[in-house]
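One protein chain is absent from this view; the other protein chains keep their places.
A and B are the chain letters, set down in written order, and residue numbers restart from 1 in every chain.
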């Protein structure tokens, strides 16, 4: 066909590293991804999930404050009490990043306003046009550092911001609020309590949980060292091949680790195939298609292993990066004592968050996805997938 | 040709010669029409002396040219004159003037477009303008008395006695008058104040935003 349509670009970063390595960035990668909507855990060969893993997630709470004016957020009292101490995460709820104004607060106290062109031109705060549209931008990003020394009442800049947010446009949003206190004695709910005093109602929510066990699951065999599907020379992703000597070493190690199931020369599942399978399994897809099936030609990549029981947990809510970090630490402990060949933690970011990692601007474009997956191995090695949509800056 | 060679002939002699010459040579028909006399008026000065061109006396201008005025910095408002309070009487004057121009009690939805036409031609010096929308966010919210208007800018004196020059393009201005809020789209207002009074404006169904 003569007409070809360009499809939107996708970005996937794959990293293989070890938790024990001194330069391993797994903690920063988790902590820098601020707004997490969901966590999916998948552990094969597991018939009961340890309670301390689940309680960690279930006990985390978050709040929804309705119709909160932005002027409250720059209030000196609020900034001193919650923004400068502890870690405050706030995200506007029910706003679409490609259509509406979105607002977020990320530690350390940066207020990010992702505004539409009309609002930006009326508001009167200087920002930058979105990085995704070079010509005729329709979105603008204003960043205000609430913790800056000059950001105090009486100073010009503060008064200007305050005037813009109160007198010019009384911007009001519903906010998801979660706060990590700096001291253990202080309750998480002091933020909503403070807001309640000011006359803004908050509702508390718990992270929703859904645990399912699946019987006799076919899953692909992977090896932490052999991520590129050893033997597949024509793999296009393999743009910088490992030198042959290291590859042989890894293969030997891999052979011993997988309990002699594999003979050298077997084609293992590559990281891209595994990523697709993992997605399919998490979405609850049927992976038994045959290549000539009318409906679907998708099937579980070879070689497969069968797990008698597979544990799958789904958490949905406004989950703090710190909680996820704890979860990964606990899973590492768990992996040391379990028989599972690997465990997966997938973290989905909010589609409509104004930032993905760090303060990198996030956009929607077609999908707005920003997520990462950790595949943990008993050997403390890990694989990390970081996937974002077209309108996103490549993860760190 | 011998006649031309003769020099220092008196005027009477010349006339005599011409008269006789004509009577001798002109056809009878033309003589009867009296052409010998009329032709006299069209005679050439054969010894045409060069006349000196008269120098045009330039009329001295009573006013300065725009360039001179600019050079003399007449348009610039001295720092000591940049006081908001100095211009509040101007604002009062302007309000009275606007009341003369537009009869606010008689505005109906029917004659609103006529009133708009009048507003468009009215002088705005003295109005309290506010920037409500701008491509440059720093201009947004600037408010003051308009003390000078050029083709492309408004000069406003703000309440804290500062003179601000705001470019008309890419901004939207408003002012309040007798309870009406009037919006000016700077992009379509790039005309000198003096020209605006006579200029014919096209009405557009929609206004392009900035």
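Keep in mind that, in the parts below, a residue touches a chain if its C-beta (ideal position, glycine included) is under 8 Å from a C-beta of that chain, and two chains touch if they have at least 3 such contacts.
As a convention for this text, contacts and distances are computed from a predicted model.
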item	value
Name under which UniProt lists the unshown chain, selected from "Signal peptidase complex catalytic subunit SEC11", "Ribonuclease P protein subunit p14", "RNA polymerase II holoenzyme cyclin-like subunit" or "tRNA (guanine(10)-N(2))-methyltransferase"	"Ribonuclease P protein subunit p14"
Which displayed chains the hidden chain touches across the whole complex	A
Among A:58, A:280 or A:326, the residue in touch with the chain that has been omitted	A:280
Chain A residues touching the omitted chain (full complex)	1, 4-18, 21, 23-24, 37-38, 40, 64, 93, 96, 203, 205, 227, 237, 239, 271-272, 275-276, 278-280, 282-286, 289, 294-298, 314, 316, 346, 348, 350-352, 366-367, 369, 371, 373, 381, 385, 387, 389, 394
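Criterion: only the chains that are shown with their structure count from here on.
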item	value
Centre-of-Cα separation between chain B and chain A, whole angstrom	67
Interfacial residue positions of chain A with respect to chain B in the complex	118, 120-127, 163-164, 168
Chain B residues touching chain A - in the complex, by the definition given at the top	132-135, 137-141, 209-210
